[in-house]
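Apart from one protein chain that is not included, each protein chain of the complex appears where it belongs.
We call the chains A and B, going by the order they appear; numbering starts again at 1 in every chain.
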Amino acid sequence: MTSKTTVKLLLASGLASLMLMSPALAENMLRVSYSEDPKTADGQMTTDAYTLPLNIFDRLVESETTGPGESALVPGLAETWDVSEDGLTYTFHLRQGVKFHDGAVLTADDVVYTFDRMLNPATKALNTDILTFIAGAEDRLDGTADSVSGLKALDDHTVQITLAQPYAAFLALLAAPGASIYNRAFTEAAGDQFGLTPETTNGTGPFILRDYTLNDSQMLEANEDYWRGRPKLDRLLVRVVSDSETLRMLFESDEIDVLDLDYAPTQTPYFYGSDQWKDQIRSGPRVGIYYYNINQLKKPFDDVRVRKAFQIAIDRQTILDKNFYGKGKLEDGVIPRGLTCYAPAEPIEYNPAKARELLAEAGYPDGVEINLQQVSSWSTKWSDMNQIIQAQVAEAGFKANIVTTDEAAFLDARKAGEAEAYTQVWSADFNDPDNFFYTFFSESGSKTRGYNNDDPEVFAGIEKARGMVDQEERCKLYQDLTARIVGEDAAWVPLFSLDHSYVVQPRVKNFVVPWNGWSDMNYFNVEVE
Amino acid sequence: MLMFALRRILVSIPVLIGITLILFIMLNVVPGDPVALMMKEHASPEVIERVRAQMHLDDPLVVRYLSFLWNALQGDLGNSIKLNRPVTDLLLKAFPNTLMLAVCAALVSWVIGIPAGILSAVRRDSLLDRFFMGFSLLGVSMPVFWSALLLQYVFAMQLKLLPVSGFYGWEYMVLPAIVLGWSSAGVSARLTRSSLLEVMRHDYIRTARAKGLRETGVITRHALKNALIPVVTIMAIQVSGLLSGAVITEAIFSIPGVGRITVNAISSRDMPLLQGAVLFATVLVILGNLVADILYSVLDPRIRSQMKKDA
Partner (left out) sequence: MTLSADPAAILEPETIEEASFLRDTMRAFRRNRMAMVGLAFVVLLVLGAVFAPWISPHDPYRVELDEQLLPMSATYWLGTDNFGRDVLTRILYGARISLVVGIVPSLVSLLIGTVLGILSGYMGGKTDFVVMRLADMMIAFPSLLLAMVVMYTLGANLLNIFLALALVGWASVARVVRSQTLALREKEFIEAARANGTSRAVIMFSHIFPNVVPTLIVLFSLSIPEAIMWESSLSFLGVGVQPPEASWGLLVAKGKEYMFQAPAVAIAPGVAILLTVMAFNFIGDGLRDALDPSMKD
């Protein structure tokens, strides 16, 4: 009997969920889609899906898009802030009267709680990197302290954060979606359910989470009391569509308002060529760099001439044109355009003949065998790139084998310093060169990311830049580091950065590609007619 | 009867336990660090180390298996690493969608398969027979991912008659149900046909014919009743087979069901979720077989008398 009723129940609930979600065109509803379920609205618990955190919560400071690929840090929940001369103490003065969705008023204690929660080992947060510069953060993470010594609420509206050492990019970090501010009472009560359902999600942001159907959709509603003013949209429907052909069809049959061409790259020529759609394209640079990794512990890449030859044997322009429809720009440095301190670096030419000479000089007149790593669980984008590059470098005398392994084997090999060369992209987590330089070429990064570019001068330079206050000097240092890493040592093969294009329905107004070119964005300013 | 059912259920238990063991071993000897795999490029090595320690991944395998088994008995399949939610909740929430798809597909399969099988048997070796058998062979020979693509292309992209994918109303069920149902319609049709042909060879049918009953009468009143017994009994197996066969269909049509969860669990290397999803599907298959066995014993008088003799 029980099993029968269960089945009935299940059937009934299936029916109910069918009826509930008809995407009828409500007034002022924007319908967007992402290829994967965001899994949570809690920015501390995710490293890859930030649309919910960006729309449901606010941060102390925000990165505002000021132009294509340009951003400025503007006040968020902190109305003003002071930084001490030594660059160690940050005092934030909170905006008064900001309310959470449940009506609670934002206080300095909420900020302290939020950051302490991130660093509390019981939270198992994934974005702890944002806050590890705060004094006492490491002790809290290790469980040797019950609170973070560098976090203090001076009064209801003032938060003081002390760093362990000066870190120039700290403010930029606080604008990252992972640094969203939560309410203490609500979040403590929600426990590990926080951010997983509408009932257990509460922020100060422009939208309120109303419905969350896993692997299907999320529905957000305008926050009438938002402190910047009510958003222009009444509702925001976020759908999960994993299939690119489906996505295009949904868009063309007007079932979604914004088509993110990142999720349907092969449709790019169609939309750019379509009379109906070409004026509806919104495009902006993406602050992320495609690169080829080279492991100097692996022969023949221990020889700088071979590395240099590999750099110039890749016809980057052709890859960009043919595989990415020309929507992007060649990159010659460590950081991509759009990032703080970006300056064009010495261009890397495409010259297979010279590459051949370099190989001969290095003792490989008849060419040399190299391995290109392919990871079976990565997207086919990477195997496509490898196949093209394999064909291209052959002309310079590289006999490239594509070695496919699963991700576990790859990560183990990389850890052990034995990984083969691989291609990937790095998108900025926050607007600072440290995010790139430290990740790849610091003493720890160079090892764990499989470069093994053992250059003490570079290590020291990157550490020094982290604490520098004078921005101009700091940028100069990064440019010198770039010349050394990419130019002299050829330790890094920069490929290109891409544009990020969207197609929007004519009724969508004010759609701006975010400064970093992310798919995840804040929809506060978007309007529909 | 009850004894038979009970015995069948009891026999399933060691099978189920064995399956959990096999599954657990297979998924837990995965080389590499599951945490590093799960967190992808942007997580720093320090964070990976920390999360790993928090997950008790360093306990001995036996301890982890026993605690998994004990919790599973209480309906707790652990927490999904990636989705940070209880696996049981995720599966139960997704299951109605999968069940809906499987039932619709089964209906398609029977509505097409059974009449096609009957017609084929009655008009044996006719053009009609050839057509239906060809049609069902096509069904079993077509890869689901390809027929799905083809139907999407024709009905959704070109004719724009039906939605491409998603799950927002009945019209969204049509293509997936046809795709999934077609392959099992072939099975239904062939089984119906051969079963009916066999029954029609029996004496009582000849007698009925000899008595001068019209052919349609003979078939509907006498032959069909017996011929459909095997068809009905495998219905349960078909439904459970469709439930687990929905993996690809759900992935292509973006249906938020158990199959989609399974594929996602694999691509995001979410071990507890994968473990739970496969176990869940396996239990369904076992249940389906159980129901089929019991149905068969209820419907088929020969087996029933056999069981009396056994008892």
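For this structure, a couple of remarks:
Quick note on the criterion: a contact is a pair of C-beta atoms (placed from the backbone, for glycine too) under 8 Å apart; a residue touches a chain by one contact, two chains touch by 3 or more.
What you are looking at is a predicted structure, and each value in this text was computed from that prediction instead of being measured.
Taking every chain of the complex into account, the chain not shown here touches A, B. Screening B:V187, B:I219, B:V239 or B:V291 against the full complex identifies B:V187 as the residue touching the chain left out. Here one chain is not drawn; of B:L6, B:V63, B:V111 or B:L138, the residue touching it is B:L138. The chain omitted from view is touched by exactly one of A:T201, A:Q267, A:Q373 or A:N522, namely A:Q267.
Within the full complex, the residue among A:L330, A:I402 or A:V512 touching the omitted chain is A:I402.
Looking at chain A, the residues touching the absent chain are 244-245, 248, 266-267, 269-270, 318, 322-323, 374, 376-377, 380, 383-384, 387-388, 390-391, 402, 404-406, 408-409.
With the whole complex as reference, residues 14-16, 18-19, 22-23, 26-27, 29-30, 137-138, 140-146, 149-150, 153, 157, 183, 186-187, 190-191, 193-194, 197-198, 230, 234, 241, 244-245, 247-248, 251, 262-263, 266-267, 269, 274, 277-278, 281-282, 285-286, 289 of chain B touch the missing chain.
The rule is short, and it goes like this: only the chains that are shown with their structure count from here on.
Separating the centre of chain A from that of chain B, both taken as means of CA atoms, is a distance of 39 Å. Note for the complex: chain B touches chain A at residues 30-33, 36-37, 39-47, 50-51, 54, 82-85, 90, 93-97, 99-100, 103, 152, 156-157, 160, 163-170, 251-252, 254, 256, 260-261, 264, 267, 269. Those residues of chain A that touch chain B in the shared complex are 7, 10-11, 13-15, 17-19, 21-23, 36-37, 39-40, 45, 47-48, 121, 124, 126, 128-129, 132, 141, 192, 196, 213-216, 239-243, 245-246, 249-250, 253, 255, 377, 406-409, 411-412, 424, 426, 429, 444, 448.
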